[in-house]
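With one protein chain withheld, the remaining protein chains of the complex are depicted in position.
Presenting chain A:
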C-alpha cells in the first residue's frame, strides 16, 4: 500500500497511528534529554544521551511520514499542535521528578529505568509487527528503527534486572516505580479510538495480540527477578490516544517549541 492507493478511511487511521508512534518517541526522548549531565554516572550519561538522540531520530522519521501524507511540515506538527492534538500515552509525558532540568532536578532513576524498560519492550513488539505493515514506507521505517532499538532494549533490561536484584533500597525504589508506572502504562498498549480501522488495514497487529506479548514478557521478567506480576496495567488518568493529557505535556511542548514558536516561518 502506498499513499496513492490508500482509501480515505485508511488514511485517517494511518495518520492516527503515525501520530501515536511519533509522539511516543518525541516525548520520551525529551524526558530522556532532560537527564543529560544528571545520570548516575558518566558512562550512563554517554549511553542515555545516545538513546535519547536515537529516539528523537525515530520521531523525526515518523513526522516526516506524516508530512508526506499532507499533515504539514514535520517541524510544525512536532512543535505547534495544541495539547489535545498529541497522541502519546500519558505515562510518557510525565516529568522525571520534582524540579526542572535547569533548576533543582530531583529526578527518580528508578522511575526512569522502569518507564524506559517497559516502553522498550513494547516498542520492540510494535516494531516487530510494523516491519510487515501494509503501508510500505512505515514498514521500511520500522526496519531502520529496529536496528537501533535492539540496543536500547538490552540497555534498559540490564538496568532493570540489576536494580531489581540488588540492595534493599534499590528493590524498594524499583517496586514503587513499577506500581507508579503500572497505573498508566495501559495507555502505551492501546491503539486508541481508530483501533479497528488501523488493524483492518493491516498497518499493525491487533492490539490485544501485542498486549498479550507484552504481558507475557514482563510477567516472565518479573518472575525471574523474584517480583510480583500485578495483572494487566491500567489507564487511570485517561487515554492519550484520545487527546487526553496532563499539564506535564503542556510544560513539555512549551519548552520544546520555545524558540521555534517565536518565528516558525524563518530558517533556524
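Everything that follows uses one rule, which is that a residue touches a chain if its C-beta (ideal position, glycine included) is under 8 Å from a C-beta of that chain, and two chains touch if they have at least 3 such contacts; residues count from 1.
Keep in mind that, in the parts below, contacts and distances are computed from a predicted model.
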Practice task
Between "Flavin-dependent amine oxidoreductase", "ABC transporter ATP-binding protein", "Peptide/nickel transport system permease protein" or "AAA family ATPase", choose the name on the UniProt record of the chain that's been left out.
Solution key: "AAA family ATPase"
Handout entry: Residue of A:49, A:175 or A:215 in touch with the missing chain, whole complex considered
Key = A:49
Fill in the blank from the handout: Contact with the hidden chain, among A:39, A:92 or A:114, goes to A:39
Problem - Absent-chain interface as seen on chain A, which is shown - result: 30, 33-34, 36-43, 45-46, 49-50, 52-53, 56-57, 59-60, 63, 74-75, 78, 101-107, 109, 158, 161-163, 165-167, 169-170, 173, 255-256, 258-260, 262-263, 266-268
